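The complex appears here minus one protein chain, its other protein chains still in place.
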Amino acid sequence: MSAPELHQMGVAELAAAIRHKKTSSVEAAQHLLARAKQHADLGAYLAFNEDLTLAQAKAADARVAAGEHGPLLGVPLAHKDIFVTQGFPTTAGSKMLEGYQSPFDATVVNQLAQAGSVTLGKLNCDEFAMGSGNDNSAYAPVHNPWDTARVPGGSSGGSAAAVAARLVPAATGTDTGGSIRQPASFTGITGIKPTYGRCSRYGMVAFASSLDQAGPMARSAVDCATLLTAMAGPDIDRDSTSLDHPAEDYTRLLGQSREGASAAQPLKGLRIGLPKEFFGAGCAPDVLAAVRAALSEYEKLGATLVDISLPRTELSIPVYYIIAPAEASSNLSRFDGVKFGHRAAKYDDLTDMYKKSRSEGFGPEAQRRIMIGTYVLSHGYYDAYYLKAQQIRRLIAQDFQQAFNLCDVIAGPVAPTVAWKIGEKSDDPVANYLADIYTLSTSLAGLPGMSVPAGFGAANMPVGLQLVGNYFKEGELLQTAHAFQQATDWHLKTPEGY
Amino acid sequence: MSLTLSDIGRIANLARLELSDPQSERMLSQLNGFFDIVEQMNAIDTTGVEPLAHPTAVIDHVSLRLRPDVASEPDNREANQKSAPAVERGLFLVPKVIE
Partner (left out) sequence: MSDKKQASLLVQGYEVVIGFETHAQLATQSKIFSRAPTAFGAEPNTQACAVDLALPGTLPVMNRGAVEHAIRLGLALGSHIAEQSVFARKNYFYPDLPKGYQISQFEIPVVQGGEVSFFLGDEKKTVHLVRAHLEEDAGKSLHEEFHGMSGIDLNRAGTPLLEIVTEPDMRSSAEAVAYAKELHKTVTWIGICDGNMQEGSFRCDANVSVRKPGAPLGTRREIKNLNSFKFMQQAIDYEVRWQIEQIEDGHAIQQATVLFDPDTGETRAMRTKEDAADYRYFPDPDLPPLVIARDWVEQVKANMPELPRQMAERLVQTYGLPEYDATTVTQSPAMAAYFETAAKASGQPKMASNWIMGEVSRRLNNEEKDIAKVPVSADTLAALLKRIADGTVSNNAAKQVMDALWAGEGKDVDAVIEAKGLKQMNDSGALEKIIDEVMAANAPMVEQFRAGKDKAFNALVGLVMKASKGKANPQQANDLLKQKLQ
């Protein structure tokens, strides 16, 4: 097998090649490790452990030799540095955890490993998953392979860049307010955030507990479905918010037609709701154009477009940016220099040690969110901010339920613009927050959401189409995306030079 | 709802963060900018609305799972303390705690 072809393969192809002994897991891992080094300037990776990677690959090859089958067996993957891993340090993109060695693996990592995947390394991300440009990493920023002067999106920027640049066939990401969907949109790859509680949060460095979810990022809906099947499932023993919903095979719905549909019109009967709030003046015309063109394709595939309204879309910004920082401010209190993490070299006393260690360890965005969170929970402000936000949150979730009476899937842009230039938005945190408008409400409601490559916009940068489903409808979302990907080829486009 | 520098100082202290004067000024203007957006929430009438603490509670009754009372975690001290800043005789060392 000639080397250049290995990184061109997605998960399904690579798994098949390994199974049919056209290549081996070791060969694939070595090839991708070399490629990662070759493109180190993208800033996608934070850590490697070559010995461990190759040991895992050897073990996978042994399983193949023993006659074992599996859609992920021997397939190299990489993990967002929010997932703790034994053998690879975990930093969560922060100086606070520089060199931290976790004594256990995240459940999601474990499940993927049991399915036979091989870990190539840890991927860069915004610090503690806070950010939309991966320019909040304490380590180098990540570059978008479509235009290295631009951000790949965040917070799963490293995962998106690595998959888009074909350094890895798929990666894990996390999404709290859009952190899988938005970088997938910015880098022209496919990503899905499942229903809240679908994947275990055990081993995910916590940012906002009622919003965080793990999900796959890959170059097709098929590959996402394969990964999600291994990642999802109840974690009764370790995560009290993990839903007791049986594991599903998400690949089963792919390629199957809906009831009453035909091969030519696989999405006949599918009602796609278009929230008018997502298609207004706030969205850049180039993005809207690409999204509308993609929606026409959906119509050709048999879907019906329906106008709907999600009236509290704009409110999702203050609501999210109250709830997430509040939870984060508490989750980040464990970083105190006592048991693990950064401790200042010089301090006068205990209180000084706390203050110096935390101020040195946390970057500006993390500190900002800790301040917001601490304030909104503090005495006298809880009712007006946190409680109020959680009440509006319920109204937002109810709006979605109303909308799902009129449609099966909701669609629209992922972000109001294509990826911006690195450094363009750093000074104005509030402007950054406003750009999350289309993804936040999905997270607040805990619904599953996807980004599917849908075309290109300004500066020839990728544009993603967002698909949102009702609770536990990940399978249907993937089916819908897959039908689109069989009729179009946006998801097959690769940035030049990669 | 405008914050003041003294609010910044109080919150930073609660959060065990140390901000220099220029940092505090910057933080103040950023937070005030942020809270301008937050004011939008006041326009919404939420009387009688239950807060949504667990997202899927909208469709399903979510309740706490209970595990059997069994002690099954073994002593893993060495691995657990691998990244500790200061350890002696198995204890985490910190600046003296004064009551």
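Details
Letters A and B name the chains as they come in the text, with residue numbers starting at 1 for each one.
Throughout what follows, contacts are C-beta pairs under 8 Å (C-beta built on N, C-alpha and C of every residue); 3 or more make two chains touch, one makes a residue touch a chain.
These numbers come from a predicted model, not from an experiment.
From the options A:E297, A:E327 or A:E365, the residue with contact to the chain not on display is A:E327.
Contact with the chain not shown here comes from a single listed residue; of A:L77, A:L97 or A:V142, that residue is A:L97.
With the whole complex as reference, residues 83-84, 90, 92, 97, 100, 102-104, 106, 201-206, 208-210, 237-241, 326-327, 330, 332-336, 338-340, 350, 354, 374, 377-379, 382, 386 of subunit A touch the missing chain. Where subunit B meets the missing chain, the touching residues are 10, 13-14, 16, 53-54, 57, 62-73, 75-77, 80-81, 86, 88-99.
Operating definition for what follows: only the chains that are shown with their structure count from here on.
Residue ranges of subunit A in contact with subunit B, taken from their complex: 99-101, 103, 195-197, 210-211, 236-237, 240-241, 243-244, 312, 314-315, 317-319, 321-322, 329, 336-343, 347, 349-356, 358-359, 362, 367-368, 370-372, 374-375, 378, 385, 387-395, 397-398, 401, 429-430, 433-434, 444-447, 471.
Subunit B meets subunit A in the complex at residues 3, 7-8, 11-12, 14-19, 27, 30-31, 33-34, 37-38, 40-42, 44, 46, 49-56, 58-60, 64-65, 67, 76, 79-86, 92, 94-98.
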